[in-house]
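Note that this complex is displayed minus one protein chain, with the remaining chains in position.
Take a look at subunit A:
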Amino acid sequence: MEISLLLNTSMLLTLLIILTPILMPLMTMTPCPPTSITHYVKTAFLTSLIPTTLFMYSGVESITSNWEWKFIQNFKIPISLKMDLYSTTFLSIALFVTWSILQFALWYMASEPHITKFFSYLLTFLAMMLLLTSANNMFLLFIGWEGVGIMSFLLIGWWYARAEANTAALQAILYNRIGDIGLILSLAWLASTLNTWEIQQTIHHTQTPTLPLLGLILAATGKSAQFGLHPWLPAAMEGPTPVSALLHSSTMVVAGIFLLIRTHPMLANNQTALTLCLCLGALSTLFAATCALTQNDIKKIIAFSTSSQLGLMMVTIGLNLPQLAFLHISTHAFFKAMLFLCSGSIIHNLNGEQDIRKMGGLQNTLPITTTCLTIGNLALMGTPFLAGFYSKDLIIENLNTSYLNSWALLTTLLATSFTATYSLRLTIMVQTGSTRSPSISPINENNPTILNPIIRLAIGSVMAGLIISSLITPSKTPPMTMPFTTKMAAILVTAMGAILALELSNMTRTLTTPKQNPYSNFSVSLGYFNPLIHRLSSTNLLNSGQKIATQLIDLSWYKKIGPEGLANLQQTSSKMSTSIHKGLIKSYLSTFALTILIIMATL
């Protein structure tokens, strides 16, 4: 049978299965219960394995063009979906992770009265994300981009009675909007210069101009929480844990990196843009790892860890290795979603406790959850032959053997060791030691609805790296020869970070109180970024706005240059001449004498 036909058909069938629970209630007016939504997503996952295996077997890629929007005479925008490596692999992984998260959400949000609406929001988000990843032109990608932004807003502010949740949702929208300006700039440049929005037609054989690439990098900075537009990601933890697991760890935040992967042919020959990506990613990963060292909220630690891994993906883009970045996206989705699910289970079991200083000794009461938490943390650290190893170690090897900015190299290595430190700190404080939580909450994990997703994702975390990296053909040859120290660099820095964490945790057990020093203050207050930027930038903007509106236009142009200014001028001259007009006849008559004297002088 024709393979490309089968590929297209199964892909479109998968997307249709996803869309059915959204469209059916609109047409038949009966709501779709959450359990059946979970079954829909499971069916969609199983169906999506067909295009994935077809692609991995035969390497066939295809582009489907459906209806075409004839915008103006020579600029047509088709609805074209591209099925290549990135699209098909991401489809399967995203559906697998979403299926597990939806099953988990059945247990987590069981007491929620609007659970059906929650599930339909999650499903709409998934549809938008899949549109973004399978888009072949920038127009569809932009639709998916905005769609995931809107759903993120709705889902972060799910508990809208909480003021912090509303603030966090608004913050997410604002920061994403600043990134969207960059994307719209690139779209406008592409439309005006190259007269197309198809990604295949944007490839230059010479160096691409830097302006659209800056726009794309700004868009990625906003959506993927790189340094400068990052505060929304830790604040987005105000949403429910399934939202954090789906959006802000696996799927939405990788949209920025995915954009750069899709438009990588444009980036490949512009060294300025690549170096910018590299340094920005290195800065983001180090900053996020530093902030994660002193956080006490379990969800915020995992959020900063996500931010740090996104910085690492940006570094990979800067090394001109989009396939490796995509591999890291895929493996990262598994263990990060699992970390969030484990933390959700712990939070629910401890009756809403999110502070790790009030958790401890959970290894005995929640054995499966804490085992999977440990597996996830080990995968995050890049333990050899778990999922994270195949992508992270390759990235660090490529980093060490490339000709690039050495500052970026050093910061990435430092951030890798910090990753080990905060992961081990999380594990030790949550699982081991004496129990610091109140003993009233009934802790159990007997429900298969919570156990099956976590175990499934744990199996994925262990095996996904091996499976994915052995089934796709790399587009660039990985570095094969390097000195022994360089090869072992990632493991060495990870081990150093782990030993440091163990040493520090011994200090806390012996009640050695930490002194406040500038470095710990920097880490705790998240680098002083939030209060500085939030107050300074809004003050400056509003001040300059007031100056332009009130002082420039109202006061100056309408008053001073017009009537008031004229009146002032006349007043000045009147004041000057009033002192001359004295009303004394003597002085008036003296002017006659002066005139005569002048006439005499001219004779």
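Keep this in mind: a residue touches a chain if its C-beta (ideal position, glycine included) is under 8 Å from a C-beta of that chain, and two chains touch if they have at least 3 such contacts; residues count from 1.
Heads up, the rule we're going with is that contacts and distances are computed from a predicted model.
Which of the following names does UniProt give to the chain that is not shown: "DNA-directed RNA polymerases I and III subunit RPAC2", "65-kDa microtubule-associated protein 3-like isoform X2", "NADH-ubiquinone oxidoreductase chain 4L" or "Syntaxin-16"?
For the chain missing from the view, the UniProt record says "NADH-ubiquinone oxidoreductase chain 4L".
Could you tell which one of A:Met27, A:Ile440, A:Met576 or A:Ala593 touches the chain left off the display?
A:Ala593
Even though one chain is hidden, which residues of subunit A still touch it in the full complex?
578, 581-586, 589-590, 592-593, 595-596, 599-600, 603
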